[in-house]
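For this depiction, one protein chain was excluded, whereas all remaining protein chains were kept in their positions.
Naming follows writing order (A and B), and every chain is counted from residue 1.
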Amino acid sequence: MSERSEHRAGESPASGGGTKPCVNCGCAGKSAKQDARRGFMFRFGAALLGVGGAIAAVPILGTLLAPARRQASGWVSLGSADAFPPGQTRFATFLNPIRQPTDGDSAKTACWVRCISPGKYQVFAVNCAHLGCPVRWFAQSRLFLCPCHGGAYYEDGSRAAGPPPRGLFEYPWKIDGGNLLIEAGHLPGLEQTT
Amino acid sequence: MIGAAVDWVEARTGAMAFIAPLLTHHVPRNAKWWYVFGSATLMFFTIQIVTGVCLAMLYAPSAAEAWESLRYIDEQVPFGWMLRALHGWSSNAMVVMMAIHMLQVFLHASYKFPRELNWVTGVFLLFTVLALAFTGQVMRWDQDAYWGLGIGASIADRIPLIGNQVRGLLLGGPIIGGETLSRFFALHVFVLPGAAIGLVGLHLALIMKNGISEMPKPGATVEPATYREEYEKRMAKDGVPFYPDAAQRDMVFCGACLVLLVVLAAVYGPFGPGGQPDPTLIDANPRPDYPFLWIFGAVSLLPPASETAVMLVAPLVGVLVLVAVPFLANAGERAPSRRPGMVLIASLAVMAIAALTWEGKTSPWSPVMNAWSALPTPGHFLTGRTPLQVQGANVFQFAQCRNCHALDGLGGERGPALDAIATRMTPDQLMRQIQQGDGNMPAFGRNLDSAQMTALVSFLTTLKPEFEAPARIPGAQLPLPVRRMPGEVATPVAAGPQ
Partner (left out) sequence: MSAHRAVATLGALVACGGVVVSTTGCDRLPGRPTAAQVAAEGTAEWTIQVFNTSCRGCHAQGTEGAAVPLMESDYWRAATDEQVARAVLEGQGMLMPAFGPSAGGPFTASQASALTRGMRAIWGGATRQSSEISGTVVAGNASNGKSVFDAACAGCHGAAGSAGSVTDPMYLRLVSDQGLWTAVVAGRAALGSPAWNEPMPGRPSGLTATEVADVVAYLSSQRPRSMSETQP
């Protein structure tokens, strides 16, 4: 069957019909039957490896690629809405609703809460829209300033100056039982719709 | 007795038969001190592996404990801080030595036939080592590491269509957290060192296969058709065995490097860890490690419109160009004197990286976040001023102007220094600039009360050298009325433009 068979030293030529000379050296080679069997064994082994590999690849690629999947955000409370007086912008922290047991401090998240008027809020992510550094609120000049490249934002989160391509990222919010809740999870970023 | 033992091992392993040619192969006689940088890079890499393995035995690669475990290594483990210092300094030294080695190879055109793949494996090694440096910064798991990852994530996020997925893969999840550190730990201690060891082996095998290149001589061109044959001939006739003729220089240079490394580590100690990786402590001022400061600088100086394109495309172009170098010119002259264009390119690259590193280190584009409350207004800007002007100086601090504008050289450098602003802008121009801002300055119109604004402008109009005329509207025949300071000498004003 295969013409690419090799001659192996010490192999006795097969008896019976169907012998033909080895293509490589012209010696009286092994039988085509043996040849075929060896070829089949190899391909069978390769197929087995392929099937086994494909099955094993599921958990390997599965765990490796899982983080690419978006997870649902969750609602998380920032505490009583009364803690955010109208006309002011306050610092607030929360534990990220999407977190793992090993996150430690890194599951803590900060945000800026602006109360426009009673019952009306804006909740900004601390991450600058430029490269994600933490912006700080300066109540006197009513600006958010980024320490990395000097991105500046107005009180309402709109871009004031510097390199950011857009305003600050905002979290959706709602009031529930007197508490201010925001919908958070993923690290805010440009490709995101929130 | 010993001889018999050696023979016994040799008969079973063939070790000497393998090693002997490595030691005795002939290298060019004129390959003097130029050729020690590759060996020094390898030495630093060896130190990285040894210290790295020791550190891995002490370090807790868990987001909740990594920072504490580093503090523990620094403060409790005997010699622990020295181990970290050696690992950190050796990392920087390896990057520097690698850059010098690469520069030497580039200037001497050693990458030409038949050593194209020596160069290509070297380029891959360069990126592997830089990746090790970046993931190593993440291992520190402090504020710089956290926000540095944030910057990486923000760049990944800018990739069109799949940015979010790429970011997820980079961080190992939706946030910078436990899985991020574990992922980078796996990269830093398994994947990248494995790749580096493989590439080093390949690099060395190629050196054995192709021989050490000779010092370039003007006129001695590389002709692929005959090069190998002639190189063999020259080596047989004029070469010297690697050991001890060339190896002695490698030994001395590596030894000196190692001593220097130990001194640096002992005197300057380990890098970080900085502030604890709690993202709610936002008083952070993230800065990358030395090998990446130039990239930080470059990213900061890009015009915003081109930013995304450059950040995503430039690294790819960089890799392609570096890999392509030996294929663009793999024959002909090697001497720098006959390749002025290449020398120019190399010099420009070195200068650009040095300048950008300096920019990244000083980062003049960053506001000084506590300048407004920490840097007092210099006294000579307050003496002899009216009460309103002094209040204007208060507004200057109050409204955080100082965070971006320096006085007496102190304060932010994001905006221009204002020591002599009154010679450049009239009160009306100052008022308009403050109220409306421009691309790099926020508009303060909505944020300052009119009394604050008036006081601020009246303060700014005093910021000029004593005997210099204030700014005027072009073409105006008389200086604009400015409040005369008590004791100020009336400044003679020439009529009309000069």
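In this section, contacts are C-beta pairs under 8 Å (C-beta built on N, C-alpha and C of every residue); 3 or more make two chains touch, one makes a residue touch a chain.
Since the model is a prediction, treat every value here as computed from it, not as a measurement.
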item	value
Given B:18, B:190 or B:268, the one touching the chain that is not displayed	B:268
Options B:389, B:426, B:447 or B:461, residue touching the unrepresented chain	B:389
Residue of B:306, B:347 or B:373 in touch with the missing chain, whole complex considered	B:373
Footprint left on chain B by the chain that the document does not show	71, 74-75, 78-79, 81-82, 85, 265-270, 370-380, 382-383, 385-391, 393-398, 402, 449-452, 454-455, 483, 486
Contact footprint on chain A, counting only the chain that is left out	88-91, 139-140
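Here is the rule we use: only the chains that are shown with their structure count from here on.
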item	value
Rounded Å distance, chain A centre to chain B centre (Cα mean)	27
Of chain B, residues touching chain A in the complex	62-65, 146-147, 150-151, 153-155, 157-159, 163-169, 171-180, 182, 276-280, 282-286, 299-300, 304, 307-308, 365-367, 369, 372, 398-401, 403-404, 412, 414, 437-444, 446-448
Complex contact set, residues of chain A against chain B	64-65, 67-71, 91, 93, 96, 98-110, 126-127, 130-136, 138, 140-143, 145-150, 152, 154-155, 160-165, 185-187, 189-192
